[in-house]
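What you see is the complex with one protein chain gone and the rest in place.
For reference, chains read A and B in written order, and residue numbers begin at 1 within each chain.
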Amino acid sequence: MAQFFDVETLEARQCLDITHTVGELVRDSGVRRGLCHVMVLGATAAIVVNENDDPAIGLDLLKALEKAVPDHDGWLHDRVDNNAHAHIKASILGPSETVIVDEGELLLGTWQGLMLVELDGPRRRRRIAVEVVPSGS
Amino acid sequence: MAQFFDVETLEARQCLDITHTVGELVRDSGVRRGLCHVMVLGATAAIVVNENDDPAIGLDLLKALEKAVPDHDGWLHDRVDNNAHAHIKASILGPSETVIVDEGELLLGTWQGLMLVELDGPRRRRRIAVEVVPSGS
Partner (left out) sequence: MAQFFDVETLEARQCLDITHTVGELVRDSGVRRGLCHVMVLGATAAIVVNENDDPAIGLDLLKALEKAVPDHDGWLHDRVDNNAHAHIKASILGPSETVIVDEGELLLGTWQGLMLVELDGPRRRRRIAVEVVPSGS
């Protein structure tokens, strides 16, 4: 079974650092070397890797996306569900990231972390799936 | 050998749901748990994960990309081959997606599906490669 965890989002758009939780699941897996895949199971959120030290970077990312993809711009899906912009941004960022596992830990640069990007919140439960695949002996 | 399948695209820009075909290849592989990687073998198309229930979402995505990356805007590659916009969009969306395999099936959210995004069609044959890697015992 893949591993799962839930995150609550409190804002309409928000970046949340999930590096620590994913790192614990990697340690729990016992895998020393391989790949860790992290995917959000929703079509209006995304997973990215970026700096997590200055939270302004997440805000800047959300602002840049809002400028490129306005909330409402005659999107066809807004007739069905008023969140077309969130689907578009989620496709551009992508729902998942893969991180190398090295010596039993996530292999990230000093300034890199894993973030959930909420694009259509708040949501009580954003479900995230994690799978760790070993590289073999 | 990786597994392959071809898709015909009928429009210059088009989103095509490939979830069912990829899901069958996962079942054929016999892998119960692991990762499934799906990649289009062309530099002017992309693979994304998004909602496949309302086809308007694909049209909205294509429209947003066209606004951000106009068909012609003094792109240097247009002097060689008149499709620079398609290469740019393909880099932004990415040529591939990885989906977790859980209990022998693609692990996707209720509203998530795998889509081929044609950016320089129509093409009689867009070749897509699929590899399923088991997580071990």
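As a convention for this text, a contact is a pair of C-beta atoms (placed from the backbone, for glycine too) under 8 Å apart; a residue touches a chain by one contact, two chains touch by 3 or more.
In this text, all values refer to a predicted model and were calculated from it rather than measured experimentally.
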Legend entry - Candidate in contact with the missing chain, chosen from A:2, A:25, A:41 or A:92: A:92
Legend entry - Residues from subunit A at the interface with the omitted partner, ascending: 33-35, 48-51, 54, 56-57, 59-61, 63-64, 67-68, 92-94, 97-103, 107-109, 111-112, 133-136
Legend entry - Residues of subunit B (touch criterion as defined above) contacting the omitted chain: 1-2, 35, 37, 39-43, 68-69, 73, 75-77, 79-81, 84, 87-88, 90-92, 94-96, 98, 127, 129, 131-134, 136
